[in-house]
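This part shows chain A:
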Amino acid sequence: MAERTPLWAVFVLPALLVAVALVMAGLDAVLAAGARNGRPGSLREAAVRATGPGREVLRQLVQQPRRTRASDVPLARIGAGLLPVAAVLAAVVLPLGFRSVSDLPEGIVWFNAMEALAWAAVWLAGWGPNSALSLIGGYRFLAQGLAYELPHMLAITTAALGAESLRVGEVVDAQAGLWFAVWMPAAFGIYLLSAMAMAFWGPFDQPVGHDVAGGAASELSGADRVLFLGGRWLLLVVAAAFSVPLFLGGGHGPLLPGWLWTVLKTAAVLAFLVWARRRVPTLRMDRYLELTWVVLTPLAIVQALVVAVVVLNR
Partner candidate 1 sequence: MNVAVFWTLAVLAVVSGVMVFRFDSMARATFSLLASLLCVGGLVVLLGLDYLGIVIVLMMTIEMAIMAVFMVMYMMNPAGLMPMTMMHNKKGAAVVCGLVFLLLAAGILFAPWPARRGKAPADPTMDLGMSLMGPQMLTMMTLGMALFATIVATVVLATRRGRYDRLGDDLRARRADDPVRGGVGR
Partner candidate 2 sequence: MSLELFLLLAGALFCVGLFGALTQQSIVMLMMGLELMLGGVILGAGAVWHYVAPAAADGQVLIVLAVTAMALEMAVGFAVVTALFRSREVDMTDMAAELKE
């Protein structure tokens, strides 16, 4: 059971998430440059590239923002701002080691609800600028949401079922012996897929795809753009980090302290997701929708059934 967390954790949490997101964005920039040039390049070059995202943020903040005609500025602002807020709110139940900012009794449902706010956020950011391409991006994310949400909900429910609790702390405690990823592989795989889809990352980047000139983010500039794309990174970090308490045993591990295990496991999952982005082509959502509804949802239900039978006979 997690003990009470001091109040300062509320302020440390967003800072920590932003730091992790910046490091990961740097890693992604290095990988992107390596893929472009066909060779890794020297260490010095890599270091310069790794600070690229940070410099880009500063550039956007001092740059003159541009506006589209007849845009709905308040809605676009709300959309862009809601994305990082949703990510940080979802992170409230994330345990670092065995402590989270607030270990709510319904933590898993809370995470799901906050992550669903991204649906509204991306659509609003796409609608606000009064531009066809960005609206297409917003619609694509809704289609994507319909595709990933069903098996995603079943997957996280399966983890809760295995621990017989919706409290994230108890889900971690239930994995002191065997990780859930070992005996719920289908749920874990589905969760990783939907973690990418949730942050429109990798094969699911159609909402901000190149074919629609950046999609939902195409008309955002200045602070709005920093918030939106930064919020996307935060969402990716939070979604990846949540797989650790759900399926990878949280802070449990030999020798090292709990918080270090959490950080190591999160870094491993994140590194995998960043790597996978360059290995898998972009999926069209109408294709993926049929796959999720016809294959993944029944698979997730069978997985939940197996777990339920095991739990009943324990």
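Here are a few things to note about the model shown:
FYI, a residue touches a chain if its C-beta (ideal position, glycine included) is under 8 Å from a C-beta of that chain, and two chains touch if they have at least 3 such contacts; residues count from 1.
With respect to how the candidates were assembled, all candidates are chains of the complex that A comes from, given by their letters.
None of these values were measured; they are calculated from a predicted model.
As listed, 1 or 2 are all part of this complex, and the one touching chain A is 1. Residues 70, 72, 75, 78, 104-106, 109-110, 112-113, 116-117, 119-120, 123-124, 127, 130, 139, 142, 145-146, 149, 166, 286-291, 294-295 of chain A are the ones that touch candidate 1 when the two sit in their complex.
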